[in-house]
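Contents: one structure, followed by commentary.
Removed from the display is one protein chain of the complex; every other protein chain stays in position.
For reference, chains read A, B and C in written order, and residue numbers begin at 1 within each chain.
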Amino acid sequence: MSIKVRYFASLKELIGQAGDDCEFVSGMTVLDVWQALLPEKAMPTNVLAAINMEYVSLDSILKDEDELAFFPPVTGG
Amino acid sequence: MSIKVRYFASLKELIGQAGDDCEFVSGMTVLDVWQALLPEKAMPTNVLAAINMEYVSLDSILKDEDELAFFPPVTGG
Amino acid sequence: MIKICTSELEPYKEIEAYQIQQKKVLLGKQGAANIFIGTMRDFNEGEEVKGMTLEHYPGMTEKQLEHVVAETEAQWSLLDTLVIHRVGDVFPDDVLVLVVVWSVHRGTAFDACRFIMEALKSKVPFWKKEILSDGSRRWVDKNTDGYVELS
Partner (left out) sequence: MIKICTSELEPYKEIEAYQIQQKKVLLGKQGAANIFIGTMRDFNEGEEVKGMTLEHYPGMTEKQLEHVVAETEAQWSLLDTLVIHRVGDVFPDDVLVLVVVWSVHRGTAFDACRFIMEALKSKVPFWKKEILSDGSRRWVDKNTDGYVELS
């Protein structure tokens, strides 16, 4: 009963780790996961989120065993 | 005292020759040269003209020894 | 085809190899190819840059590249596309990205290649961290819009 959480790039450095696990609670949103894991860190305004490698909004609801990623704006190319 | 005239592509075939010489007359225009050399051939509406390898309009005035070219719309690339 | 590349990206070798493989799709029909090659510069935002690390999100990067190509193919009639992106440690003059679009007509190839580049730069998870000449490191903040940027 958990969500696998991953952080990338500057956000990984800001948080100081590459990922975490979050206990799954039915109906929890992307923002709920951030607040559960990082209660003292305000979410930067430009953070992007993905569930199972697809972009989602912060109010998206998670399912058990989902992979949730947080990362800064992309800068490839 | 002459203008060197050149024809290209489909125009060369239409006229049946690659070029011609035209006696130079002071003040003569591009159109005058066509009419002097090809009195029985109406100029096709899309013909382009160049004097010394630069595009010109049909009322441009020639100088002695100029090279005058007539050709159809370009189709390179 | 899309590909993530962890060592030197040699764009012309990649294109030639791919064209041989895709003969059936291209021969006789290919009227136009538009190719974009993005290369690492030795300066950015007024600072000399010695090197760079390209991070990505394995799995999601490929998935989002596939989405970009699918979206492009839905919008234009293309013969084929090739997108290769470098990851890991890179240095000035290393090729970072290659996009090739083959089509029957030239307008399509130009439009679609540019669309892929813009979508890649705004949607596909890659992140650049630069190493400056004094050894300090900084993350690149965000990509510019390539349709409006000034030269």
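We adopt the following convention: a residue touches a chain if its C-beta (ideal position, glycine included) is under 8 Å from a C-beta of that chain, and two chains touch if they have at least 3 such contacts.
Being a predicted model, the structure only gives us computed values, none of them experimental.
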Chains in view touching the one left out: B, C
Hidden-chain contact residue, picked from the options C:Leu54, C:Met117 or C:Val140: C:Met117
Residues from subunit C at the interface with the omitted partner, ascending: 12, 15-16, 27-43, 76-78, 92-93, 103-110, 113-114, 117, 144, 146-151
Positions on subunit B where the hidden chain makes contact: 6, 8-10, 46, 50, 53-55, 69, 71-77
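Operating definition for what follows: only the chains that are shown with their structure count from here on.
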Gap in Å, rounded to a whole number, between the CA centres of subunit B and subunit A: 72
Inter-centroid spacing, subunit C versus subunit A (mean Cα positions, whole Å): 27
Where subunit B and subunit C are represented by their mean Cα positions, the distance between them in whole Å: 48
Sequence positions of subunit C contacting 2 or more other chains: none
For subunit A, residues contacting two or more additional chains: none
